[in-house]
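Other chains of the complex are left out, but the ones given are in their true place.
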Amino acid sequence: MSTLHFVRQSAFASNDFAQCLSVLAHQDSIVLMDDGCYNLKHSLMDSLIKRVDGSVNINVIASHAQARAIEIITAVNPIEMTDVVELTFNHNKVITWQ
Amino acid sequence: MKTLAVVITTPPYSHLTITALTYVEAALEAGINVIGVFFYQDGVMHANEDISIASDEYQAIEHWQRLQQKYQLPLHICITAAEKRGIACDAIDNETINKAFTVSGLGELVELTTKASRLVQF
Amino acid sequence: MTVLNTQIASTELPASGLAIINSKAPFSSTHGKDALDVALIFGAFEQKVSLFFQGDGVYQLCANQDGRLVSIKDYLKTFSAFEFYDIEDIYVCQQSLANRQLAEDFHIDDVQVLSSIDFGTALNRHQHVLRF
């Protein structure tokens, strides 16, 4: 059972991302979208990347990051909305953290 | 068959609805069977016929209408949430509700959830 | 931060039903009430629905609250109807309670207090998830 997590809020302003991380499992994937893009620069993201060491697939909608002038780090895959749709059906369910 | 149901809880003047729309359109273009979009909480504001957004801003409501027409995409609004937000649902020939939307109850959400292989909330 | 959940797919039952995550405190917004309305309608249609309380959502379960003191109709009382609707699985995140210095003192019975890992595992047993 794998879950796709849509993260839409800034972890600098709300604790949604922390809640998402607390239930994250190995087969899961994350998509950062909207203000979730700001989390690329949050310390929770740094420790997540170190902790999962590639076992969780972390993505960001490229246009959402670019609109916000947020640089995409190498551990995170820039994707488009068509990829998000595909991921939706590659996982068993979606949880939206907003 | 890949079936998708979508729940929208953000209002048309929030930009979060743009992401939802882009996602739903991408799903439809990919041939996914989107069995319905259920508007709940502030999402019901999308069906308010009197909403006027400045013409140079994103016209979320028009885009939902376009998807509804092009793909026969069912757009449901929750009646309880709508009445709380000043969208009168009781008249027979109602002029407050945009005709692209169907007035439904939460039972419709149960129906969509049961039928869909994926449920996505925006 | 917790360790990641590791699940062995082969030992699992097929996921079914709806999980509703409650993440907001009860009295300032209508999120809690809106989530409750969804839960009850699923119950009324005899569909499996489970309730999860995490973050500020755990405040919805605290004993001795009284919305009437601030002129709010207390929808929390309706939680006692869960049994009638066969809503049996109520989970609360132990870490969220601890962060808020809250005792395990709830206004309904049969609330299951779970570690983050078990909370995630319980979520995973459901086919769909909505979060309010």
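Letters A, B and C mark the chains as written, and numbering starts fresh at 1 in each.
Keep this in mind: a contact is a pair of C-beta atoms (placed from the backbone, for glycine too) under 8 Å apart; a residue touches a chain by one contact, two chains touch by 3 or more.
The shown structure was predicted, so the numbers you read here are calculated from the model rather than taken from an experiment.
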With one copy per chain type displayed, what is the overall subunit composition of the complex in this structure file? A x2, B x2, C x2
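Going forward, only the chains that are shown with their structure count from here on.
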Higher-contact pair (C-beta pairs counted), A-B versus B-C: A-B
Centroid of subunit B to centroid of subunit C, CA atoms only: how many Å? 26
Residue ranges of subunit B touching at least 2 other chains are 118-119, 121
Shared-interface residues of subunit A (touching two or more other chains) are 93-94, 96, 98
Residues of subunit C touching subunit A in the complex: 1-2, 4-7, 9, 12, 15, 21, 23, 54-55, 93, 95, 116, 119-120, 123-129, 131
Interface with subunit B, subunit C side, in the complex: residues 18, 30-31, 34, 37-38, 41-42, 45, 47, 128-132
Subunit C-facing residues of subunit A, complex: 1, 3, 15-16, 19, 21-27, 47, 51-52, 55-56, 92-98
